[in-house]
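Removed from the display is one protein chain of the complex; every other protein chain stays in position.
As written, the chain order gives the labels A, B and C, with residue 1 at the start of each chain.
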Amino acid sequence: MELRVDQLAVARGGVTVLEGVSFALPAGRGLVLRGPNGIGKTTLLRTVAGLQPAAAGAVSAGAEAIAYAAHADGLKATLTVTENLAFWAAVYGTAAVEYALAQMNLLDLRDRQAANLSAGQKRRLGLARLLVTGRPIWVLDEPTVSLDTASVALFGDVVRGHMSRGGSVLIATHIDLGIEAEVLELGPYRARDGSQSSAFDAAFGGDFA
Amino acid sequence: MIALLVRDMRLAMRAGGGFGLGLAFFLLVAVLVPLGVGPNSALLAKIAPGILWVGALLACLLSLDRLFALDFEDGSLDLLVTAPIPLEGAVAIKALAHWLVTGLPLTLIAPVLGVLLNLPEAGYFWLVVSLALGTPALSVIGAFGAALTVGLKRGGLLLSLLVLPLYVPTLIFGAEVVKRGADGMATATPLALLAAITAGVAALLPFASAAAIRINLR
Amino acid sequence: MMPELGKYAGAVLGSYAASLGLIVALVAWSLWRSAKVRRTLAEVEARAAKAAALKAKAKKHG
Partner (left out) sequence: MSLWEYANPQKFMQLSRWVLPFVAAASVLCLVIGLAWGFFWTPDDYKQGSTVKIFYLHVPAAMMAINAWVMMLVTSLVWLIRRHHVSALAAKAAAPVGLTFTLIALATGALWGQPMWGTWWAWDPRLTSFLILALFYLGYIALWQAVDDPDTAADLTSVLCIVGSVFALLSRYAVNFWNQGLHQGASLSLDKKENVADVFWYPALVCIAGFVLLFISLVLLRTRTEIRSRRLGALLARERMG
């Protein structure tokens, strides 16, 4: 399944931050988004994932092909590792809990409450959720925050495995995951002079003497 | 869907506090009112239906601000919106879970508090019936208020201001059923209206709540 | 000229005073806010125009 983004403009708080973003992400490939803080990586990823409407342009893959993971892991502190994963597996209608636990090296921690996990372990559990969704396109926002080197390597393996099975990955990150991926610099797509979205300018841009 | 219900129930049980707090509040209302209005049992019997309904309503309100806020803070609301279950369904399920951990226990404990307030004997049956029929509406309407205020700091107070006026019809018909039941009058009309409100809000409001959540997450 | 209001004078005069008071307060508040927003907007517009002119000038020379 190919993810195609066409002339996309995204807005944060009513102000367009990126415009004219176009790329195609074929099955089995990866794309890394780069750019300084505040340029709108998170906004772009949320728009691609269907959490907010695009200011202009289109995202071709339906939201039902995309699994999204952000800074917050959506873990429930009072549930165990297995319970957390089993919930998402049930929501997505898959049975991949054991496989996901093994892949993210969580088998030893399976009966521990999420509240008693370290930050890195929580992050691994959050990423294990991607494996139980069974969705082909992963949209990841800074997935390696609070992971140590070994866990980053582990996660890199998981992403490579996903790509080798025909999945694709759109990822915003500052570090090298050791995966084969193209890089998209977002700098050139910064909206010109912090302009308002065009519809808003047409409405509120005039002379209100 | 069932997984969501099971998860929410499990969370409510393990968090401990939220489950008992509403009940304790309800109990406090039933204890404080007689202390405030005096021990005259005829007066208490007269106002018991209203006090019990207002107490149940406020107890319901207590835990509403956590209904979506917890999921919003830890990011699982984002994940639920992108999950393959319709958000309207998820909202309805979460309201159902809220009812199971607040409305249902309130309904079951209400007769005991009726004793404290000298509720006439004929009223107990109607108290349980009206709360069982009416409290689901309180949870569903409350879920709408929680959806409107999900991303806000200090949402709790605003939530009460938004939700309490919406509770007026449910409160009026619910308390009316008990009042008439206690007086030995026919209860069919207010009971039917109460059931109609519950059915109507359960069918329609989740759509508005889901829309509000989507707006708040953008 | 003043009509004989009889024993209800308090109620009638009170009603007129309360209503007109509320209306006048609302109108005054609306006018005050209108003037304030209008003034602030004019300031910010002037600042924005100045910044734009500076930018254009810099472009010409650079």
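Definition applied: contacts are C-beta pairs under 8 Å (C-beta built on N, C-alpha and C of every residue); 3 or more make two chains touch, one makes a residue touch a chain.
Treat the numbers as computed from the prediction; the structure is a model and nothing was measured.
*Asks:* Thinking of the complex as a whole, which visible chains are touched by the chain that is not shown?
*Replies:* Output: missing chain touches A, B, C.
*Asks:* Which one touches the absent chain: B:V33, B:A110, B:V178 or B:A212?
*Replies:* The one listed residue touching the chain not shown is B:A212.
*Asks:* Just the residue numbers, please: which parts of chain A touch the chain that's not shown?
*Replies:* Per the touch rule, chain A residues meeting the hidden chain are 13-15, 193-196, 200, 202-204, 206-208.
*Asks:* Where does chain B touch the missing chain, residue by residue?
*Replies:* 144, 148-149, 152, 154-155, 158, 161-162, 164-166, 168-169, 172-173, 176, 190, 193, 197, 205, 208, 211-212, 215-216, 218
*Asks:* Mind listing the chain C residues that contact the chain we can't see here?
*Replies:* 1, 3-9, 11-12, 14-16, 18-19, 22-23, 25-27, 30-31, 33-34, 37-38, 40-41, 44-45, 47-48, 51
The rule we apply is simple: only the chains that are shown with their structure count from here on.
*Asks:* With centres defined as the mean C-alpha position, give me the chain B-chain C separation in Å.
*Replies:* About 43 Å separates the centre of chain B from that of chain C.
*Asks:* Which whole number of Å gives the spacing of the CA centres of chain A and chain B?
*Replies:* Their C-alpha centroids are separated by 37 Å.
*Asks:* Would you tell me which residues of chain B are touching chain A in their complex?
*Replies:* Per the stated touch rule, the residues are 2-4, 6-7, 10-11, 14-15, 71, 73-76, 78-85, 217-218.
*Asks:* Okay, in this complex, where on chain A does chain B touch?
*Replies:* The contact residues of chain A facing chain B are 49-53, 63-64, 66-68, 70-76, 78-79, 83, 86-88, 90-93, 129.
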